[in-house]
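Have a look at this one before I ask anything.
Only a single protein chain was left out; the remaining protein chains are all shown in position.
To keep things simple, chains are lettered A, B and C as they appear, and every chain counts its residues starting from 1.
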Amino acid sequence: MSSNAAVAEHHHVGPGDPPHIHHMDSATAYGAAKLGMWLFLATEVLLFAVMFCSFAIMRFYHLAEFHDASHHLDLKAGAFNTVVLLVSSYTAAVAVTKAQKGDNKGIIKFFGISVACGLIFLLVKTYEYTGKAHHGMFPVVWNENFYEYKNFLGLYYCMTGLHALHVIIGMAVMVIYGILPARKNRYSGRYYTPVELGALYWHLVDLIWIYLFPLLYLVG
Amino acid sequence: MAHSHSHSHDELGHVVPESLFLKVLLALLFLTVVTVLVAQVDMGKWNIVGALLIATVKASLVIYFFMHGKYENRIIWMYILIPFILLAIMIGGVFTDDPFRSKPTPVGVSQQS
Amino acid sequence: MLGLLGEQGSDFAQKVDYAHDIVTIISVICTVLIVGVMIYFAIIYRQKEGKDHETPHIHGNNALEVIWTTFPTLVCIWVAWLGYDSFVDMRNVPDNAMEVNVTGRKWAWDFQYKNGKRTTGELVVPVDEPVKLVMTSKDVLHSFFVPVMRTKMDVIPGRYTYEWFRPIKTGDFQVFCTEYCGNEHSRMLARLKVLPRAEFERWLADDSEARKLASLRPSDRGKELYVSKQCVTCHSLDGSPRVGPSWLKLFRKEGKLADGSSYVADENYIRESILNPQAKTVAGYPAMGMPSYQGQLSDDDITGIIEFIKTIDGSTKVDVSQPAAPKKPAAAAGATPAERGKALVNAPDNLCATCHSIDGSKLVGPSFKGLWGRKEKMSDGTEVTVDADYIKESIYKPQAKIVEGYGPVMPAMYEGKLSEQDVSDIIEYLKTLS
Partner (left out) sequence: MAAHSAATTAGHEELNYLNWKTGIWSWLSSTDHKRICFLYLFSIMVFFILGGLAALVIRTELATAGPTIPSIVKDGHAYNVFFTMHGVFMIFLFVVPGIPATLGNFLIPLMIGAKDVAFPRLNLFSWYLYVFGALCGGYAMLNPVDTGWTFYAPYSTTTSSNVSLMVFAAFVLGFSSILTGLNFLVTIHQLRAPGMTWMRLPVFIWASYATAIIQTVATPVVGMTLLLIIAERVFGAGIFDPTKGGDPVLMEHLFWFYSHPVVYIMVLPAFGVVGEIIPVFSRKPLFGYKMVVISSMAIAAVGFVVWAHHMFVAGISDFSAKAFSIVTFLVAVPTAIKVFNWVSTMYKGSISFRTPMLYAMSFVFLFMVAGTTGIYLAMLGVDVYYHDTYFVVAHFHYTIQGGAVIGLIAALHMWYPKMTGKMYNEAVAQFAFAFLFIGFNLTFIPQFILGMDGMPRRYYDYPESYQTLHTISTIGAYLNALGYAVTLGNLAWTAKFGKVKAPRNPYNSAGLEWQTASPPPHENFDTQPVVTEDPYNYGTHKHA
C-alpha cells in the first residue's frame, strides 16, 4: 500500500478524489481494500490464536505456577493500559467518522490522540518490563530463583512482546496513512479508505489486548 | 459496472455518529472494571470462564461498532468468525488429547539408571 | 489371509492384518473398476481420425451422485470400525502383563526388568505372556517399533508412554526406532528375543556378571572392564604405541586432534570417546579406529573406567597373559565353514571388523574385500601372494609380515583364542569376499 498521495499526484487527481486504479472503479476498490484488510486481521488473530492455545495447554499443565506468576504482574499497570487502549480505540473510530465527513483536521486530532495513547501504552509496558528485569524475570537476564515461572513468563513475553510490536506497527500505519496525508487534506467523503484501514488495524490491536489482559493479569 | 454493492449516496461506508462511539466506550470501560472486580473473587475454574465471557462481550462490542462490523456484508462476517472458529477447533482438538493422556508408571525399581 | 505384512508375532497382529487385507481388496477392486471404466470410455468414445463427433450436453445425474456418495460413506464407516476395533485391543493392557522399563536415548535402547536386571539393545521376553513396555526418552523423540508384533509407540522425554503385546511365537525379531532422532537414527536398533518360559526364567535370574561388577570399587571395575572389553588390545598402560593412544597419564592430558583443534582428556572427553569415538580423533591415530561402545557399557561402567584411568601412573600392571575371555567363544554357529568364518570375524570379542573392513574401505588394517589370492607388497619390499599360510601366519604372528602402508599394530592375542579350524573357517569366509 505505497502512499496513495503519490499515486494521486501522478494521476493529477483532485484533493479529495479517490486515486485512479486502472483495473477497478473506486467503489470496487473500497470494497476490495476493506475485504483485504479484514482477511489480514483474520491472519493476525490466528497468529495470536496459536499463543492462546499454547497458553491454555501450559496453564493446564502448570496451573499453580501460572497462578503464582500472574500475581507477580503489576495489575494496576495492566488495567491502566487497558483503559488507555480502549480510549485510543474510541478516538480511532471517531477519526473515521471525521474522515467520512471530510474533516481532515479531525482525522489529525483523533488519530493523534490514538498515537499518543499508543505511546503511553508502550511506556507503561517498558516500565513493567524493566521492573521485571530487575527481579531477573526477563528472557536475557534470566536468573534462577524465578526459573520455575519460566513457562508463564516465556509465554507472557511472547504474547505481550508480539502485541507491543503490533502496537508500534499500528501507530506507524496511523501516522503514515492517516495523519500525514490528512495534513495535505487528501481525504474527503469520497475517499478515506486508508484512514478506515488504519483504524481497523488499531482496533485489532486493542481487541487482542482485551483478551490478553484478563488471561495474563487477572486469571493467570 | 462491477457488481459490488456501491451505495447510492456518495459516502462509501456507513457513517456512525460519534455519540454512539462514546456510549460504546463507556460500556467497554464499565466492563473492564467489572472484569477486574470479578477476578478478585476466587471462583476456581469459573474464573477463567467469566473472564473470557466478559472479554468476548467487549471484543464483540469493538467489532460490532468501532470496526463498523454492523454494516458489513456476509462475506466479511464469514472471515471475522473463521479465526475464532479455528481457535475453538485448535483448543478443542488439543484438549481431546492432553487431559485424557494415560500416565503409565514405570516398574518400582529406581528408574534413574 | 493375504499375508502382506509378513510374520504375525502378537495376538492382535491377526486383527490388524485382517483389517489391512479387507482394505486392500476394496482398494484394488475400486481402482481397477474406476481406471477400467475410464480407459473403456477413452477407447469407445475416442475421436475417429481427429474429427470431433457430436456429444450430449449432460450436466449430471442426481441418482448417480447419491449412489456414489452413500457407497463410499458406508465403506468408510465399515473400514473405520475395523481400524478402531484393532486399536482398542492394542491399547487395553491385560492386568497380568509383565512390565519392562524402556529408555530410548540417542541411538540405543536400554531395558530394565522388575528385578533390576539391565540390558541394552536386547529385550528378552517369555512367549505367550503379555509384556507391557513403559517407555521414556533421555533426550529427543524416539519410537519403539516391532514390525512383527504390529506395535509402535513414540517415546517422549519427560513423559511415560506404554505399548504392549503378547508374543505367540519364539525367535529373534527386529526392533526399529521410527521417530527421527538424529545422526544414527538408522542404527538405533534393538533385538526382541522371545524365549520359552523356562529359558526366560534362567536368563532373568542370571545376573552373575552384573552382580560381580557391581560389588567392585569403581577403579577396580574399570580395570576389570579394561581387560574384558578388550581395551587392552588398542590402549597400552605403559605408553607403548598401539592402535589407540596409551592410557598412561591420560587424565587431564592436553594435545592436538586430527582436525588441528586441541583437547583436554577430562571426564566428558573420555566418556564421549567411549560412546562416540568418531567425534574427536587424536592427531596421528586412525580415524575409524575405535568402535563405539554405545550400549555395551552402562554409565557405571564408564565411570569405573574413568576412575581406573586416573590411577594409571606407569606402574599398574594387568596380567594380559591369560587371554581376555577364558571361555572359548561358543562354536561359531552356521552350517558352512564360510558362515562360521563370518561369525568369527564379526564376533564382538575378536574385534577383526574393527580394523579390517569388508567393503574395501581402508581402516586400521587392509580390507578383507578382494584380499584372497591378491599379491601384497610388504613393508620390506618383498611381494607375497595371499594364501592360507600367509593368512594363518598373519593371524597367529601378525608382526611377521606387515603390508606396506600399514602399522605394526595388530595384537598377537589370537594364538590361544582361535583354533586351526577357526582359522580355516575364516579363510573360507575371506574367499567369499574376493
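Things to note:
In this section, contacts are C-beta pairs under 8 Å (C-beta built on N, C-alpha and C of every residue); 3 or more make two chains touch, one makes a residue touch a chain.
Computed from a predicted model, the values in this text were never measured in an experiment.
The chain not shown here is in contact, across the full complex, with A, B, C. Of the options C:Gln47, C:Ser215, C:Ser240 or C:Ser315, the residue whose C-beta touches the omitted chain is C:Gln47. For the chain left out of this panel, the touching residue among C:Val140, C:Ile168 or C:Ala353 is C:Val140. Between the chain not shown and the residues C:Ser186, C:Asn268, C:Thr385 or C:Ser419, the one that touches is C:Ser186. Although one chain is not displayed, chain C still touches it through residues 4-6, 12, 15-16, 19-20, 23, 26-27, 30-31, 34-35, 37-38, 41-42, 45-47, 50, 52-61, 64-65, 68-69, 72-73, 76-77, 79-80, 82-87, 89-91, 139-141, 143, 145, 147, 150-154, 156-159, 161, 174, 176-187, 278, 359, 361. Residues of chain B that touch the chain left out of the display are 1-4, 75, 82-83, 86, 89-90, 93-94, 96-102. By the touch criterion stated above, the residues of chain A touching the omitted chain are 1-2, 22-24, 28, 31-32, 35-36, 39-40, 42-44, 46-51, 53-54, 57-58, 61-62, 139-140, 142, 150-151, 154-155, 157-158, 162.
Note that only the chains that are shown with their structure count from here on.
Shown here, the protein chains touch in a chain-like sequence that does not close on itself.
Measuring from the averaged C-alpha position of chain A to that of chain B gives a distance of 16 Å.
Centre-to-centre spacing of chain A and chain C amounts to 56 Å, using the average Cα coordinate of each chain.
A straight line joining the Cα centres of chain B and chain C is 53 Å long. Listed for chain C are no residues, as none touches two or more other chains. Across the interface of their complex, chain B is touched by residues 99-101, 103, 110, 112-116, 118, 132, 134, 136, 160-162, 298-299 of chain C.
Note for the complex: chain B touches chain A at residues 1-2, 4-7, 10-13, 15-18, 21-22, 24-25, 28-29, 32, 35-36, 39, 47-48, 51-52, 54-55, 58-59, 62-63, 65-68, 72, 75-76, 79-80, 82-84, 86-87, 90-91, 94-95, 98-99. Note for the complex: chain A touches chain B at residues 24-28, 30-31, 34-35, 38-39, 42, 45-46, 49-50, 52-53, 56-57, 60-61, 75, 79, 82-83, 86-87, 89-90, 92-94, 96-97, 100-101, 189-190, 192-193, 196, 199-200, 203, 206-207, 210-211, 213-215, 218-219.
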